[in-house]
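Report on the following structure.
All protein chains but one are shown at their positions in the complex.
As written, the chain order gives the labels A and B, with residue 1 at the start of each chain.
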Amino acid sequence: MGAYHDDLHDAAEPDGRALRLGIGGPVGSGKTALVAALCRSLGPSLRLGVVTNDIYTTEDADFLRRAGVIDPERIQAVQTGCCPHTAIRDDIAANIDAVETLEERFGPLDLVIVESGGDNLTATFSRGLADRQIFVLDVSGGDKVPRKGGPGVTTADLLVINKTDLAPMVGADLTVMSRDAAAVREGRPVLFTSIREDRSAHMVAQWVTDMVDVWRHEHGVAHHHGLSAHGASTHGASTHGASARRVPEGVSLDDLSADGISIDGVIVDGISADGLSADGISVDGVAADGISAGGVSPERKEHEEHEEQPSRPVTAP
Amino acid sequence: MAGGGTRLETLRSDPPLTLRQTGPHRVHLVSTGAGPLRGDHLDLGVDVAPGTSLEVCSVAATLVLPGLAEAPSIMLVRARVGAGATLRFSPEPTVLAAGCSHHLVVRLSLAEDATVLWREEIVFGRHGERPGRCQARFDATVAGRPLLRQNLVVGEETVDGSPAVYGDARCVGSTLVAGPAWRPSPEDKRERRAVVGEGWAALPLAGPGVLVSALGADAVQLRRRLERGEDAAASHATG
């Protein structure tokens, strides 16, 4: 069961190994849902492993195993002894062990996802454990959360604001969240999702795919033959070094920045996709009233419920 | 003296511990004097020849008493179980009367394919009595490799009443069941799972054996728990 490498390489030695992606965020924001979504969309093209940091149960690991999105053997559960942030930040030994166990058993892998236990806004992953990290918030915590900042919100490589479908119910103003997040994140990307509606979290999957590509490029991980065409579309992806700065087609920078929202790096995904029209994102919808809290009108809500989700909500044709 | 039939070759004993053959494969330990008392030194040797089987029982509990000497009483049991032989050692409990000081040392050497059931029960004092002191050491080896090494200390302030050691139990007992039938399979990387009940557990060892460990409020409850664990241990057997 042990992950033991008969060499003296640093555990953090990145060359030739999988990208380690940390997914953190407060309790119940949708981390596990996102992991499941990523497994769904990336599983066909990437060799995956998953580590969960359950706080009190093995619920997350069990959920993922039951969801059938990944070979149950490829999920390792780590117990965190009351302190989920300790396990991903101050003392990452158990998580490293779990990651290496997966790599040893199933390697080479392309991507190992580490889901942290739900914690507070200050919890971030150690760079010794995660090469990239996603911080997941949800709208039900209130639209003031991004403004409050905290290392997770400000420094994560990608901020995901999930459960946009609940925005009308909880009176969260997505425009405000988007603007506040952009203000504290200095250009790092933000994605809005509703994993309930887009069970593959396509835009996040896209971002992750790009990260894996960059990682492979930089650290020489062998490509898995025949699988380098990614399940999630790489369409329109442009990566600059380690961080993706993409604006979906159909969104005009000018339009958005006119509104005072710094769009640089803000990627909008899954915002009530049908409301945003077939050609991707209706700029008006974003900038004007489309996603403001009260803005998703009851009629639109109804409208949403009657229409099928487009399978690729945002990526332009 | 190998072979199918068991023959008790030697049976030597002196009071206060007397050996009596009570069946073709059975010997009873009979206490013919008080004690052991402080200063007493008792040796018991058991040698089970290859391919034979033996059962050792006792008629009554051993009551360890204080006596006048300063030195502790010592009970040393050495047992060797030869290839293919079987030993069942299940004497009645040892009761630590107030003021006693007792050392109990067991050396159990098993041949590679010997089988044993070895039960030990220690009662912390007679009814309503604080126990005297006892240090027990148990060493079991299989073909020279360590199988189980344990010390038990009773009557020390550090361990008495500690929720980590005996909790509020008044007696402690264990049964070692060992032999080729309990050998862990070499391809089994993971530890075998214990069976746990109220106040007892059947603990598969790293080597070829299971230790049933139990705590009890009294000797009767302890025995019941041990027997339950022994049944569970029997079900761990593969052979």
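As a convention for this text, a contact is a pair of C-beta atoms (placed from the backbone, for glycine too) under 8 Å apart; a residue touches a chain by one contact, two chains touch by 3 or more.
As a convention for this text, contacts and distances are computed from a predicted model.
Note on the omitted subunit: UniProt lists it as "Urease accessory protein UreF", one of the names in "Urease accessory protein UreF", "ABC transporter permease", "ABC-2 type transport system ATP-binding protein" or "Electron transfer flavoprotein subunit alpha".
Here one chain is not drawn; of B:G99, B:P180 or B:G207, the residue touching it is B:G207. Only one residue in the set A:I92, A:V139 or A:V160 touches the chain that does not appear here, and it is A:I92.
Touch with the chain that is not drawn comes from one residue among B:L96, B:L148 or B:A219, which is B:L148.
Touch with the hidden chain on the side of subunit A covers residues 1-4, 6, 8, 10-11, 55-58, 78-83, 86-87, 90-94, 96-97. The chain not displayed touches subunit B at residues 10-13, 41, 43-47, 50, 74, 76, 78, 80, 82-83, 103, 105, 107, 109, 111-112, 135-139, 141, 143-153, 156, 158-159, 161-167, 169, 172, 174, 189-194, 196, 199-201, 203-207, 211, 213-215.
We adopt the following convention: only the chains that are shown with their structure count from here on.
Taking each chain's centre as the average of its CA atoms, subunit A and subunit B sit 59 Å apart.
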